[in-house]
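All protein chains of the complex are present and in place, except for one that has been dropped.
Going by the order they are written in, the chains are A, B, C and D; count residues from 1 in each one.
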Amino acid sequence: MPFRFLRLQGFLAAAILLLATLVALPAAAQDRADIVAEICSGDFAAQQSALSRLAGAGVEAGSEGALWARRIVEAFEGRSLRCGDGLAVIDTPDGPLRASTLEPAEGVDTSTLSAPSVNLRLRAVAASAGAVLRLFTEESVAARAEAAAYVDRRREALTPEILAAAVERETDAALRDTLSTLRASLLLADPDPVNRIAAIEAIAQDATLRNRTAIAEALAGETDAAVLAAGEKAMAGIDRTLALGKVLATLYSGASYASVLFLAALGLAIIFGLMGVINLAQGELIMIGAYAAWFTQEAIRAALPGLLDYYLILAIPVSFLAAALVGLLMEVLVIRRLYDRPLMTLLATWAISLLLINTVRVTVGSQNLEFYQPAYVSGGFPVLGDFIMTSNRLFAIAVALFAFIAVVILLRRSLFGMNVRAVTQNRAMAGAAGIDTRRTDMMAFALGSGLAGLAGLALSPLYNVNPGMGTGFIVDSFMVVVLGGVGSLVGAIVAALGIGQINVVIEPIYGAVAAKVLVLLLVIVFIQWRPEGLFAPKGRR
Amino acid sequence: MLLTISNLSQHYGSARALDGVGFSVDKDSCTAVLGRNGAGKTTLLQTLMGLMPATGGRIELDGADITTAPPHRRARGGLGYVPQGREIFSDLSVGQNIEIVLRNHRVSEPDALRDEIVTLFPVLGEMWHRRGGDLSGGQQQQLAIGRALASRPKMLILDEPTEGIQPSIVQAIEDAIRDLKGRMAILLVEQYYDFARSVADAYVVLDRGRVVKSGKGADMERDGVADLLTV
Amino acid sequence: SPWVARKAFAAAHSDTVKLGCLFSSSGTMANIEGRLNYVARMAAEELNAKGGVLGKMVEVVTTDPGSDWPLYAQLGRQLIQQEGVAATFGCWTSVSRKSVLPVVEQNDALLYYPLHFEGEENSKNVVYLNSPPSSSVLPAVEYLMSEEGGSAKRFFMLGSDYVWPRTINQQLKGYWASKGIEADAWREEYVPVGHSNFQTLINEIRAFADQPGGQPVVILTVVGNSIPDFFREYVNQGISAFDVPVLGLDALEADFEGLDTTALVGHLNCWAYLQNAPGARNQEFLSAWANYVNANGVPYRPDVAIDPMVSTYDGVHLWALAAEKAGSFDVPAVREASAGLTFACPSGYEISMTAENTYVKRGVFIGSLNESQGFDILWQSPDTPDPVPFSPYMNA
Amino acid sequence: MAKIQSDARVDRPLLFRIVAICLLALIVAVPLLGGPLSGSALGLTPYLANIIGQIATFALLALALDLIWGFGGILSLGHGLFFAMGGYLIAMHMLKAGYVYGGVTPDIMTFMGWTELPAYWFGFESFPYAFVLILLVPGLVAFLYGWMSFRSRVSGVYFAIITQALTYVAMLLMYRNDTGFGGNNGMTGFSTLLGVPVGAPGMVTGLATASLVVLLLAFLACGALMRSPFGRLLIAIRDDEARLRFLGYDTLWPKLAAWCLSGVLAAIAGALYVPQVGIINPRLLAPEVSIEIAVWVALGGRGALSGAVIGAIIISALKFWLTGFVPEAWPFILAGVVLVVVTLLPNGLLDLKPQRLLAPLRRNRKPAPEPAE
């Protein structure tokens, strides 16, 4: 009966497997010692082959073997594997363990032993092997999926056999598909053209330039017409995706650059655009905002380490208020006396910027501050082709949009917004009309300063934060305000988008500097044509 | 007494523009300030509003000393000011020019007041959404008066309010002033002697920063004020 | 001329001798260059603790050229002419050195320069404390091209636009050409000093890397704040050292202070000193620095030491040895006495001044960035190779 | 309410004379004390002589800016452009002369791997040629840019910001080594000027004296010009350009003339500056530098030539002195001084009238009443 026969077959297979394990174990002991010795040998080629074997051997030896192999690989990578005097131990906080058996190594003084050096090659193989082993040892599907994604990128220790075993073993259907595709993609040089075509198709699923190059290289020696056709088709497909990805990438970098420009200019759009104060310390207010974010981070790290991941969010009010406070002091102590002498504000704010930079330098130091980068501002998501949406820039874009909307609503809808405009147009008459000009000036200046602080926060994942960071923003932010039309917030955002987008279109062609030069020249020419910016205030003078 | 000014003085640099000016204004009465060009009328009103700090003397509004108060305190204390040269907020719309005062003063029944102002100066209603700075000179003058009324002042201070205004509206303004007279005090600087005489309960004549004559409105003719205004 | 005599007289009759420092504590270089001021002070304290030099206490005069090259010339002039310093320790970038060079030459003064650099210069008024490319960059590039180093085949040179990167790359191109490597195997890009937005360039690097032709590497010669900016964007765009390793020629432990380096592990640098250098001499130096920082409230980390710090430290001691040997602070005498001097450098090597020029023989380290913002030693030279001021590959 | 323009409109004659006399005294003193008497107790070290010379060029630069800003009301936040042009042109001359006559290869040729200098370096070994270009090139650039902007009625802060942008563009270009002007390194290592070795004994005092002489001449000439009808026209433009046009003046030309004159003066200042510092690089084109020029003028009191000169001298002298004397504290002191001036003296240092300083000495006189704010 076929049915019974199958059962028998299953039983036999299990038995053989069990037997193999039993037989393998004593042999493995010797193997393990050999592998460890090779890793410790300091000979590059031996180390490399030992690491590759670890993956395969670990897998073959079943889950216990895989766990052991993983332990070794991780110890090697983390440099806690110590060798010397024919001894190999893993240094753990609870004392050393013998590498080949993982039994405590009593009486071994690890300080006389040294970690084998890990060069890039070895590290790559180790990383790959580690991921393969995770694929076999991790309990959760998510962790295995992560390992699979990693293995996809780092294939040094990967063989079709290993993947076959992994597919076999995998219980999660989706992950099994992923692994099958991955396995197929390894067969680019398979003798069977069908497998080669499958490999090409598997590879083409991820449309990157790197994969295109892999296909192109495989096709170089190809003779089979079907494979060639499949390759050409796959490459054409990748090319289309790449092109689209490139367009998106350009738009995204344009938007991200624009968000930086806009954030830097937003506070100025109020202080200079609305209030008419040529604030040369605007960059320093940005710097203050970034420092406030850093202090928030440190405070949270000390007091509420659990919330550290959210420090950038928690710092939003802190950065805003810190810069606003500095702005408030500036206004109350100095700027207030100068509203009827706008040129003197140039002088005063120059001095204030000097003061702020150096105060921070003397008190905090001139080194770059260390910012912890939570997940939402580090790394990026591959979107399409080679377009990776980097999170830190996405954060800046989000903050810029948020700030823009909030400020527009505030200035358009609130009495405060109307008061600011009235006061800047005619300070004396505004007072006579019952507006508290002092307070309005103070609040408006503080708002403009606080927005600069917010910019500092949003830009801290993008730029180095040090006392001098603000000076770099002066030209750009004045440019944005002027191009947009002094006093127009919408102008500022349009100008920032324009400058940002044109810049990133030119940049890959002529380089960063030439792009900047061309953009600035364009702006200069544009101003000749519209001497009061994009959104010039209209009407009688 | 609503407003009492005593011994007020003011300089521009070393030039004296007001020199020991003193007079007082009754509740709901109309006082005309007269004087030749450069006599110091505008300076007086500006000092009164706190647009420049007085260099000497004392100003009392409703019994409170406001000599050093900032302009917005005086405005909220009940002074509504129509400056010479209009000085409207040119980048705000006509409506906003009025609204901003209504809202900063938190006047009661703003809608009624707004309607009242528009009825007084229909052109403001027509141009409600236009930019203040785009209005013609006379339209701006009307806006300036409307704006001052929007704070429901206890005392309306007008610096040559009919300057540059078409005759029919001058009449309207004159009527309005007559009409307002019972409801608020009015301090009026006016070159147009006949009009001043016809509305004023009291008058003050300035010359080179000094009060050279003052008295009841009804006595202007008898006191020969007209002669003081010519050479 | 009379005023020189006056200065010399003043110097001879006071009981201190002045050393000048020309290191920026503001501007784009501040983060790394600024700490050299403190190291010079620390070395001077060590000398003073032993009774000074030729019986005089050493006084260190610091300035702040603010990462502004012309200001180096101005302040150099001030140190030499106005302060009458016996020697000047200064400059990080080669461009700043080029800017003070005429000043030290016109005044026949001595500048101790602590950075590895491009060579092609041999002034008798400069003591080149650190290595020219022959004993720093070339060994590192050779390593990258070796089997063990990853068999690099294609090179993306990215530098700040000034003399050091331009010259280094010029030499590298000559070197590769001499190995028969075709010009399409490399690409050269420059950004302005202080450039911070590397978004587009890293896209380009990725595109370059993804093309066929063998293992790509980046030879990074950007300086100052551009270094952390570059690496941050590199991580964000998801490129790891396994894909495209970066050899950061000016990259130091201190450049990574603000960064999480877990995703940067494996990138390389090459210097005459790495903080992980073995040996007791290094431990001694590290604890001296930590103590100095803590005792004096120095605004830099006590647990980070970088090559130019050590080179500056070496320089102060080499100068003291030379002055003691010469029995005088006069520049010509000190210069003459310098030839052949040796010093036990914290790097573990016994460094020595060459006899024929004012170069210093030093060891070479290749470092690999680790998780904790430090560099592990991947390779180190068996001895101290002879410095070669003028590269044979320069106009090859 | 219409406040009258508080800008001083012509120089306070007394102050003007005092400044002129001080400059004259320096012209006599510097060569004397820096030359024959340099070893004496009163003598000037070359270091000090050099500083004086540099400051004189800064004062000249401030004068140039005040001409258009103080009088014409045209604020330039990019005057570093013209200063740098003068500097670059003289530097090109010195390098080329050193190369052609002295055989000194400029660094840039080495690291760029050039065997010859780019074509636009042609002829620079000749001083007269370089000299003419120092007047011509900045003048032409000023003319083209000014013509374009004034004609399109770009004015006020728009003008200020785009001059800044223009200078910034120039900086970015000059920082590129490919542009052929030495890139970030700029130009240094000069060997001779007018055939005299740069390190020659009299060179430092000579250059300093020359700078002072040029400064004095420019000061007197500009003073005369600003008191002339032309100056009055400029002031009228500053106060109400539109009104002047309705009187039939095409304001383009007087503005352009003042602008070009200012540019050329700034370039001359640059050409005197660079041989004295021995290096030029694009840093001079940085926005901060140009802003600082405006700060000098504002501090001194814009609209009065003596104010500009005094402002430049005070700030740059303070900076020279303090950076050496208290390197950590100087930014605080400088900022403090500026803030005190700004808050106490509405129109800059010019509010410190010499007469007023003397006032306490004269008895039986009431001090003039303070202007009302």
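Operating definition for what follows: contacts are C-beta pairs under 8 Å (C-beta built on N, C-alpha and C of every residue); 3 or more make two chains touch, one makes a residue touch a chain.
FYI, contacts and distances are computed from a predicted model.
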>> I want to check something: the complex is missing a chain, and I'd like its UniProt protein name from "Dihydroorotate dehydrogenase", "Urea ABC transporter ATP-binding protein UrtD", "Twin-arginine translocation pathway signal" or "ABC-type sugar transport system ATPase subunit".
In response: "Urea ABC transporter ATP-binding protein UrtD"
> Among B:Gly38, B:Gly56 or B:Gly224, which residue is in contact with the omitted chain in the full complex?
Replying inline: B:Gly38
>> One chain is left out of this view; which of B:Gly95, B:Gly125 or B:Gly138 touches it in the full complex?
In response: B:Gly138
>> Out of D:Lys96, D:Arg176, D:Arg238 or D:Arg283, which residue would touch the omitted chain in the full complex?
In response: D:Arg238
> So which bits of subunit B touch the chain we can't see?
Replying inline: 12, 15, 36-38, 42, 84-85, 123, 130, 134-139, 141-142, 160, 163-172, 191-193, 229-231
>> Could you pull out which residues of subunit D are in touch with the chain that's been left out?
In response: 2, 4-5, 7, 9, 228-230, 232-233, 235-236, 238-240, 242-251, 253-254
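The criterion applied here is as follows: only the chains that are shown with their structure count from here on.
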> Most contacts: which chain pair?
Replying inline: A-C
> Using the average of all C-alpha atoms in each chain as its centre, how far is it in Å between subunit A and subunit B?
Replying inline: 64
>> Rounded to a whole Å, what is the gap between the Cα centroids of subunit B and subunit D?
In response: 50
>> I need the residues of subunit D touching at least two other chains; which ones are they?
In response: 1, 172, 175-176, 328
> Mind pulling the subunit C residues that touch 2 or more other chains?
Replying inline: 192
> Taking the complex as given, what residues does subunit C use to touch subunit D?
Replying inline: 1-3, 5-6, 62-64, 68-70, 73-75, 77-78, 81-83, 95, 98-99, 101-103, 106, 118, 120, 160-163, 166-167, 170, 190, 192-193, 395
> For the complex, which residues does subunit C have touching subunit A?
Replying inline: 25-28, 30-31, 34, 147-150, 189, 191-192, 194-197, 199-201, 203-204, 206-207, 209-212, 225, 228-229, 232-233, 235-238, 241-242, 245, 254, 257-260, 263, 265-266, 268, 299-301, 368, 370, 376-378
> For the complex, which residues does subunit D have touching subunit A?
Replying inline: 1, 3, 6, 75, 148-149, 152-155, 157-158, 161-162, 164-166, 168-169, 172-173, 175-176, 287-288, 291-292, 294-295, 298-299, 302, 328, 331-332, 334-336, 338-339, 341-343, 346-348
